[in-house]
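Beneath this line is the structure, given in structure tokens, with notes to follow.
Rest of the complex left out; these chains stay put.
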């Protein structure tokens, strides 16, 4: 495992993957599982496209109440939690070179290493993905917007417990956080990078 | 590995161990090695005393330029770096129950999980230890003081590249950060806890 910074992010862009390494065993998990698994497929396609463009992937993930800062232990535990959690880990497990940031609260910027990592990568434009659209993705988008990051939140890459709330969150991210919320059919990672 | 929070910190106190899991291979490392190894002995005694009192240990440790948030990988790499680094790891390696916070900069409070962990533990009083006294320990003390934590910085538990700078830093922590800087001969962890 390395995850050193070797070169600046292409197009000043990083792909941010929020809380997808997830036990999915909270009380209302059944309401989000199908949508989360679908989002995982889209995020995997985004990550493949990011790889092809030189865009780094940053996992920004809840600590699950364990304060050991041990990504390996965290992933192992999620893998054993249940079949859906394991399928998503199989699809999206971070690689040697991927960055991994542990967050103890909802926003990826609050009390995490992210505010130091992003400038080191030369990243000022973020593709936000993950769960839940109206909680951790929304809070992260708000914090990113205040810190003057440009945002793209592809609707296919986010999910929540309720499709209506996903839509509200997307509309609020578009209106209040100046986020681009175009779908993957109208914009590719390569397009976004080229526009940077 | 667990590191869940099961009960409040005794006496509202946490033992903070800064940057002791360390390759010690930077250019001027020879200047700090003897002092760091001596501090490690004192920190181990403090940790044993903390164990006996119900005071949790929190490792607050530099990421060494690796953004993987993987404590196990970080410790393994340090263990292999050189004999001094390994001896300190052997003495101070974090246990299953110890908290581990990764910091990307000098202060333990800047862009880390610490500001969320401490209130969860009910900790408002910190015993600060580690290296370097005039850099990471000093910066962490400044941030802790502004956030209204009470501080004890036992001189035996800190080290720097230059004994004079260690003393200046201790005097500044006492005067500017209201830190208690009594030595281990005049105050024990049990005394500090009892005064909480």
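Per-chain residue numbering starts at 1, and chain names A and B are given in the order in which the chains are listed.
The rule is short, and it goes like this: a contact is a pair of C-beta atoms (placed from the backbone, for glycine too) under 8 Å apart; a residue touches a chain by one contact, two chains touch by 3 or more.
Only a predicted model underlies this, so the values are computations on that prediction, with no experimental measurement involved.
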Identical protein chains in the complete assembly, only 2 of which are shown: 4
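Basically, only the chains that are shown with their structure count from here on.
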Between chain B and chain A, distance of the C-alpha-averaged centres to the nearest whole Å: 32
Chain B residues touching chain A - in the complex, by the definition given at the top: 1-5, 63, 65-73, 98-105, 110-117
